Structures are given as structure tokens and as C-alpha cells.
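For reference, the structure is listed below as C-alpha cells.
A protein chain is absent from this complex, but the other protein chains hold their places.
We just call them A and B in the order they show up, numbering each chain from 1.
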Amino acid sequence: MTIQTDGSANIVLGAEQSFRLLVENVTDYAIIMLDPSGRIASWNPGAEKITGYRQDEILGQYFARFYTPESVNNGDPEQELKQAVEQGRFEYEGWRMRKDGSRFCANIVMSPLRDPQGTLIGFVKITRDLTDKKTDKKKADYARSLIEASLDPLVTIAPDGKITDVNAATEAATGRSRQALIGTDFCEYFTDPEKARNGYQQVFREGQVRDYPLELRRRDGGTTPVLYNASVYRDENGQVVGVFAAARDITERKRAEERIRQQGREILELSTPVMQVWQGVVAVPLIGTLDSQRTQQFMERLLERIVETNSPVALVDIMGVPTIDTQTAQHLIETITAVRLLGAQVVLTGVRPAIAQTLVHLGIDLSGITTRSSLAAGLSVALDLLNLQVVKKSAHR
Amino acid sequence: MAYGNISVIKVRDILLVTVPPDPDDLTVTELQEQVLQAMAVHEAKGLIFNLSTVDTIDSFFARTVTETVKMAALMGGLTVLAGMRASVAITTTQLGLSLGSTLTALDVDRAMDLLGTALRREESSA
Partner (left out) sequence: MNEPGGGEMRISTENDIVMARKSVREAAVALGFGVTDVTRIVTAASELTRNIYVYAGSGVMRWRSIVFENGIGLELTFADQGPGIADVERAMEPGYSTGKGLGMGLPGAKRLMDEMELHSEPGQGTTVCIRKWLLRR
């Protein structure tokens, strides 16, 4: 081996030297030579790295060594040699075996080597271990299939607010194709674009956002209430690339909430029925605890019914009310005062000892209000106020 | 007689005053004037304010009405406020206006009955 210089500082290598240098320094590829019968004639560090065989133990061995038993039985090695000879160059991907018996997926290129006269002097075989790549691709494909399978609309948003990727569920939810969506502003698909913008900006600032409510605008003009869970995602260097956001359709939940609210209202109405018990007398038994909202509703219903039925007496029974707080007591007094303004009167019945104590302790003045211990006694007062009298039917007609 | 949209009608010795739906301050003040003048002219013993068409009662209205009731009482007349709407009664109460201890009735009919009873009671005790 001689080293020549071209007069400058560069070292010029002979062709063979260059080749040797190249082959010796490549560790990601196995570059080997086979003799015409397929025996291994040269080896390189890459081949050792990929297969595990050292040069001293592999030279002279038949190259089928690296094939899986099934491949060998199938006659693959011979087939490949034949193909290389016939076609000139042959490339394929397949499974190979390492020294330790483990398998790897390889990309193989085999070319025949001929002398200037055209005689076959051997083969050069370049093998690349695809295991990682295949796994990476498999992993990537797997991840993507999960994303596409998700029922929740998924979307990635760039720092400038543009959509960078969507899944099938997003296409369905917005009624638009991914081509139409990608590159457009995330905000424009919501009824409140400002709120949407604040949402993803918050994610960029704080790293994540949970249960962020928005109304999605569909292509057909309708809207869907959704809750967003979003977080930032990063590249291998830890730099934030964008926001990954998942929307949860809460239409059903909202409907259920509304049903519950409606039922609550119905229960409220059922539990405070203002009934006309006689001409000029309405009665309402209050049951359960009275909160501010309930008392307010009760007051409106009672007064409306009094006007509707033209009843000057309203019997309000609170036997079914276990406790009462200051605010409720005040609402009750308000109700009684309002009834008076209408031109009617409240007779409060069924005041339990506990309530009586609370009212007195709260300093509530009930002196101007007619009270009785029971609804029945209250009815008696009502009839009296209306100048009515209950008379027993005479025995003979 | 009527002033704009205030109407004061005499029924026997009772004055029936119908208040317009949403009177401005001027009308409310004029109402008081009209009522008291009518009281003087007819020596009415009773006064009924028909509030069935009133949809708002604010503090000015309430104060003027309460004053009128007191003034009418000084002139020998007993007042009944009749036909207040449920929404107005609730709002007035929540606003904190009491309208004093003025008599109230669900409608003009009942107001007449009420006045009749009250005035008869006054006469018999006199």
C-alpha cells in the first residue's frame, strides 16, 4: 500500500485503498463479497454488527448461514444467487438470522461481480438492518390508526393558531374534509372564536387545559357543545411544536342535564300545587326544605293562582317544612305581604315547634299574620273570613 | 270627568278611580289633585283605586298613592286599592314599599263590598 500526494496537502488514495477505507468504516451496512459458489469471501464491521459473526469465524462459510430455516428449506439462497446472475442486480426485503438466532428484517442488494471478460468472479452483497425502521414505521402506523379510530375529534394546532392535522372524527364533526381544514384557523369553526383563541393560547401558556367548553359550528349550520382537553406536544429536543386537542361531544350530557333540570322544575311544581279548595280559598302544602329559588317560585305561583281564582284567602301549610333559615323566613314574610297587596290574606298553618323557635329567635314578627296549628283549623278561619258557615243537612227533607 | 287618561267615576258615595297603565310623574301628581278635588265636590265616603291596568309601581307612584290615601282619610274618605297584578305585588314588596295599612281588594267588586261593610261598621259605631 503506497500513499501518494498530489502536491497539495491532500492524500490521494488508490482505488482499492479508497474502497477498503469505505467498507471498513461503514458500520450500518453489511458489505460483503461472495465467491461464485456463495461462500463468504470478505467481511466488514457492519456485517459483524448486524449479524454478530466475527470475520474469523465466518470467512469461507456458505452464505445461507444468515437465512432462516424456512428460507433455507425453500431453496431461497440458491434462488437469489440465480436471480442475481440472471438479472444483474437483485434487491429485496426479508428476514435474516443473526448469530444468536434472533431474526431481523433486512434490505438486501446483491450484484454479480464480473471480470472485464464477463466471467462471474463473485457477488457483492449489501445488507441493511431494517428492524428499527420497520418497528418505527409499524409504531407510526399503529399510532396513526389509533388516532383515526378515535371517536373524539382530534386536532393539532400550530402556535399561529392554524390547524396542522385532524383525524376522521374531526372531519365528521365539522362536516369538512381534512384538506379543507388543515391550514385554516382553528377559531373559525366555533360560535365564539375569541373564546376558542383564548383556549389554545392558554394551552401554549400553561401546558394544558381541561374541560374547556366551546360550541362547534357544523357545516350544516347546527352547533355542537363540546369540552376540550388539550396539551402541548414537543419534538425530540423538547421544543413545543403545537397543541394537541381532543374534543368531547357533550350534546347528550347537556340533554341529560336539561332533562334533570326540567324534572327538577316539574318536581318543584308538583310539590307546590296551589289548589282551590273552595270558592275563594286556595291552599298549598309546602313540603321539604325551601331554598331561595323555590320560595321565589312558590311566591309567584301562589299570587298568580290567587288572581286567577279570585280567592281572598290562601291557606299556606308548612307542616312539611322541617327547617327554615333567615332568608327563607324573609321570603315567606315577603310572600305574605305581597298577598296582602293583592287584596287577599294568608293563613299560615302547621307551624312546627322547631320552626316556631327559629322564627322567634330570628326576630321575625308574625304578629300581623293569622296562624293555626293545622290546615283544617286554617280552613275554618278561611270560611269565617268569607262569611261562610258549614251547616249539617237536616235529617228529613 | 277625566284628565287625559285618569278617570274618576262616582258610584253612590264612592269614588272609583281608574289609573292608567304606565302614568308619568305628571299624571300621577295630577291624579292626586283630581281625586282630592272630587272628594271635596262629592263628599265621598269611600275611594277605590283600580290598579288592574297598572303594570309598574315605582317608589314615586307608591308614595303619591299613600299620601293620597292619608289626605283622603283626612277628608273623611276610606280608600281601597283594588286589582293589583301579581307581578306588581311581588315587585312592590321586593322593592320594599309597604303602601301602609291601606285596605286592598282583589277587584273592584270586592272593593265595593269591603267599603260597604267598613262604612256600615263605622256608621253603627258612631
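Note that contacts are C-beta pairs under 8 Å (C-beta built on N, C-alpha and C of every residue); 3 or more make two chains touch, one makes a residue touch a chain.
Computed from a predicted structure; not experimentally measured.
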Touching residue (missing chain; options B:Ile6, B:Leu47, B:Val69 or B:Ala86): B:Ala86
Hidden partner interface residues of chain B, rising order: 22-26, 55-60, 62-63, 85-88, 90-92, 94-97
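The criterion applied here is as follows: only the chains that are shown with their structure count from here on.
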Inter-chain centre distance, chain A versus chain B - centres from mean C-alpha coordinates, in Å: 65
Residue ranges of chain B touching chain A (in the complex, touch as defined): 80-86, 89-90, 92-94, 98-99, 104-107, 110-111
Contact footprint of chain B on chain A as seen in their complex: 299-300, 303-304, 306-307, 310-312, 334, 337-344
